[in-house]
Structures are given as structure tokens and as C-alpha cells.
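Heads up, one of the protein chains got dropped from this complex, but the rest are sitting where they should.
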Amino acid sequence: MATPLVVFENVVKRFDEFVAVKRMNFEIREGEFLAFMGPSGCGKTTTLRMLAGLEQPTEGDIRLAGKSLLGVKPHERDTPMVWQSLALFPFLNARENVEFGLKMRGQDSTTRRKKAQDWLERLGIGEFAERDVNSLSGGQRQRVALARALVTEPKILLLDEPLSALDAHLVIRMQGVLTKLQRELGITFVYVTHSQSEAFAMADRVVIMSKGEISQIGSSRDIYRTPANRFVAEFVGRNNIFTGTVNATGAINTPAGSFEVDTKAEAGANVSFVVAADVVSLAVEKPKVRNVFTAQLISEEFVGSMVTLFLEAAGGMEVKLQIQERALEGLPREPGQQFFLSFDPAHAHVLKG
Amino acid sequence: MRDDTVLRWSLRVYTAVIFVFIFAPIAASLVFSFNSDRFPSIPLGTFTTQWYAKAFSNPEVWDAALRSVIVSVSSAVLATIIGFSAAYTDYRYEFFGKKAFLVLALLPPTIPLIIFALATLGWLSMFQASGMMISVIIAHTVLCAPFAMAVIRLRLNQMDPNLEPAAWNLGASEWVTMKSVVLPFTRPSIAAALCLTAAVSFDEFAVAWFVSGLNKTVPVMILEILTGNIDPQINAIGTAVFMVSITLVVIAQVLIMGRRPKPESA
Partner (left out) sequence: MKSLARKTDLYAIAWRLPMLVWQGLFFIGPLVFMVAMSFFLVKNYRMEPAFQFSNWEKVLGRGFFWDSYFLTLWLAVLATCVTSLVAFPASYFLAFKVKDTVRRWAVFFLIIPFFTSYLVRIFAWQVILAQQGVINAGLSFIGLGPFTMLNTKFGTMIGYLTLCLPLAVILQTFSLAQIDKRLVEAAHNLGCGRFRSVFTVVVPLAKTGLVVAAVFCFILSFGDFVAPYYLGGSKPPTLSIMIIDTSKSGQQWPRAAVIAIMMIVTLLTVAFAAIGYAYRKRR
């Protein structure tokens, strides 16, 4: 795999008493699309701001391309950022906004103008170059902000919830624009978001953060299939978490039933395991497989051709099941209907801790 | 319902009367300045420009006017620099003792001018620095800075807190950002602050009277004529003074109100 472009080493950030980031160690690879995700206040934005030099780490070191960034002021770094508020300069027009970074690098006006125009055209807003930024639409302003950050040809681009102010349909469009750009340019994107769909749709790797700590780093698939801990499993939200005690035969007794799961835990130990919503099977007749339990239908929710069923198993446990709508044809679907649910032991992922 | 109409109309008339009361002296001074009577009354005398002619042919008036212009321009510039720095500090930083900093920045207008005049006279005399034009400039700057600060602070309120970081992020140092982002953003309010503080200084007489010595400004001159006797020249000079300060205040207000905050996101 590619070499690390950014290294965080034992980074701690405290604001007075509040610890925003607790001893963080990770690497950002060259050319990857990395997304930081977590609830608000988890430290993801602080991490990004430290990378841009807007916050100084209280402890530890951050290296970019092998060089320590400690004491390097924001304007001495080449880490352009796309801001949540966009932070376009309201007294400059679109082209002048894009030119700003080039001007600071001392490039002459002809070069600046040409590069800025090229970038605006590349992002499909060339005709708005001379327009007041306040008169542009949300999507157009977004593109101006992108062009402004990319025009200096950086190795890395920081994005702080850049799509959070856009309408849903524009978000999807901009996601496409961003992934395409990242592929074409081959530069590193570091993307902070609280939106799972944005992170999973675009990122090569996702960093899940909680309370100033990294809970898990991995591909969308890793995080979904094998969450590192209960927080990640719950945060991802499409998982069923079972908790119970290992019995004498090695199976786990939970309120919903007794299940065989691949675990090395000894009898009597408390164990939690995750079964993703899309690996649970459903039947009206009791199937002859392992790990069968019963549950009653409560409600359902459509997302495109997929449907999510919400059921209640014994002990009041809510079970989520994601399935192709077509697969449900011919099945009774009134609320209260009892189903037999089951899952393959290989699909159960035991949580640590 | 009839009650409501009566109430509405009486309030309307009352408010109109209040406005008449407030603007009567300004209007009267304008009317009297073109009136031939030495002691204007009803019915008015004939139209004349003799008071203007008399005032404008008086070299002392011109000296005072020149001094007033120098004093108000200098104190406006100084006060705006100080007011801008204080407003920017308040906008950008949190620090120990900030409350005290703000109290110090905004307190001067609440001290009666006559007291500040006496205190400044004593203080500047100790350094042999009273009785000069610069003494007036120094004191007026103190009085004007809070107004400049208030006007500029209001504009900074409308600035996205990420605007400066965005400029650093694109390679501008803090000083360059000040020049290429903060100053352009606050420009209308800086112009407004200059006008407003110039108007305050141009009309101030108590402190100027105490510390100007022989270097009388226009308001000090008016004060001294007033102490002597009724002299219609004052109406002519006063009308000219009104025109200057009203123009400055109106420009300031138009600059402040002109740029409405624009939505940051669509």
C-alpha cells in the first residue's frame, strides 16, 4: 500500500479542562479518501483543525510528508480546506476568490487569472467567474470553495462537513463530483462528516471517533461487518446487538434465545455479538438451520428497493432486518405477525470488551 | 374601534410634536440665519445673506474653521484606528481581563464632559501640553474612540468567524489577512466611523474650550460669542456647522445601514 502522507503520533488536545482529543495515533495514506465520522463533539473537527494548523496539539507530533508540523503556522502549510460555512470572501467575485491562494503565493495576475478560470470551468461554473459570490446558488458556491482550495495543486485537501448545508439531491451530486475529482487528481482527501451515507459512499477508509478517541479505522465494509466495539456497532446503526452469557455447551444465552457463535469465551462469561441487519433470514415456517428465534413484526421502512423490518424478539429486544422488497412477496406482513428469524454463525461478529 | 382610531391619531400627533420640538432649533437656526432682524421674532424680517457675509469675511472664523477641520480629521483618524483595534480585539480574542478592557474602551462617553475637560486640562498642563491644537486632538480622540469601536464592532459581528482562518489556510499570514480580508470586509464601517467621530469632534465644545487655549475651534468660538451677546452671526456659523455634521452623520448612517447582512449559505 501507499506510503503514509500524514502521521499523528500520540496527539493530545486539551482546551483548559476539556480533553478534545485523547492520545491519537494513526496514519493517512497518500492518495486515499479518508473520512472522519462521529457524533458532534467527538473530536473529528479538532483533528482536522490541528492538521490545518488552526489548533496546536497539546502533546504529540503531527508529520506531513515526513516533516513535523509543530509550530508551523497555518499559512505556512499547504493544507487547503473546504469549510462548512464555505467562508468565501464576500467582497471578491468568484474568480477573485479562487485566485486568492495563488496571489498569496506571489503568482502574477495573468497566470492567476488563467488558472482560476480553468478551475472554475473544470467544475462547470466558468460562466459565473465574474459574479458576486453572494448571488450564486448553494451548489455553485460549493464549487467556488472547492476551486479555491484546489487551485494551488495541494497534495492534501481537507473538507469540514462541506455538504451539510446543501439540499439532499445536491448532496448526492456533489458526492459524485468529489469522488471523481479525488480519483482524477490522485491527491489525499480528508473528509469530516457526521453523515454515515456520505462517509460510506465516498471514503476508502473511515475513521470512527468517539469522545476524543478513535474507535475504529477501516473500510466501510470492515466497519459495517466487523465493528470494533459496541459504540461503532450502535453508531453504524444497521446492526443487531445481542448480549448474553456463555453456557456449558459454549452457546450464548440471550433473552431472544440461545445462539451458537464463534467465540473463545469461557462458560459464564458475558459476551456481546453483532449480526448485521442484512444477514438475518426470515421465514414463516420454522427453518431447519442453526440460530433460529422468533420475533413479531412491528413496522417496516422502505429505502428504494430495500425494506427494513423492525421486529420484537423475546425479552423485548428490537431486531432489524434488511431485505430486498421482492423477497417478501407472498409473505403475510401485518404488524404482530410472527416470523422465524435465523442467521449463520459465521455472520455473527463478537465484540471485544 | 372608534377609541382605537382616536388613540392612534393622538399618538401620531403627539409623536409629530416631539419631532417638531427636536428639529425646531435646527430649523430655526437655518431660518434666522437668512432673516434680517437682529432679534428674530414673528413676523420675520426680510431675506438677507448679510450674516453669512459678515461671518465669512471674518478671518477669525476662517482660522477657527481650519482648526476645527484639522482637529476633527485628526481625532477621527486616531479614534478610528483605536476603535478598530479595540473592536477587532473584542471580536477575535478571549483573554484574562477582557471585561476591564471593554469597560475602559466604552466608558468615556458616560463621564460628563466638563469633568473630563477639567481632568484633561490638569493632566496635560502637568506636561506643558495644554493650550495647543494637539491637546484638543488628544482629548477628542479619547471621546470619539468608543463610537468608532461600536460602529466597527457591529460590522465585525457579521463576519464569518472562519473567514480569517480561510485566508490563513490559503497562505496569508495574519497581517496579510488583516489587509486583504478584515479591512476590505469592514471598510464601510470604517468610513462610517470616520464620519461619525469627525462629527462628534467637530461639535465638541466643553473639552475644547478648556484645553484649546488660544487655538479656538468653531464651537468654542460660538460659546464665547454666546457668552457675550445675542449675535445673529451665530445662526450663520451654526447653520454651516449643522450642515457639516448632519452630512457626516447621515453618510455614516447610510454606510452602516447600506450593507445588509447577506445569507452565508443558500
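Assorted remarks:
Labels for the chains are A and B, by order of writing; each one numbers its residues from 1.
Everything below uses one rule, namely that contacts are C-beta pairs under 8 Å (C-beta built on N, C-alpha and C of every residue); 3 or more make two chains touch, one makes a residue touch a chain.
No experiment lies behind these values; they were computed from the predicted model shown.
Only one of the listed residues, B:F34, B:W51, B:F185 or B:F205, touches the absent chain: B:F205.
Residue-level contact of subunit B with the missing chain is found at 3, 7-8, 11-12, 14-15, 18-19, 21-26, 28-29, 32, 39-43, 78, 81-83, 85-86, 88-89, 92-93, 101, 104-105, 107-108, 110-116, 118-126, 138-139, 141-142, 145, 149, 174-175, 196, 199-200, 203, 205-206, 210, 219, 222-223, 226, 230, 234-235, 237-239, 241-242, 245-246, 248-250, 253, 257.
Please note the rule applied: only the chains that are shown with their structure count from here on.
Of all the residues in subunit A, the ones that touch subunit B in their complex are 52-54, 73-75, 78-81, 83-87, 89-91, 100-101, 104-105, 134, 136-139, 141, 148-149, 152, 165. Put simply, subunit B touches subunit A in their complex at residues 160, 162-163, 165-174, 176-177, 180-181, 184-185, 187, 262-266.
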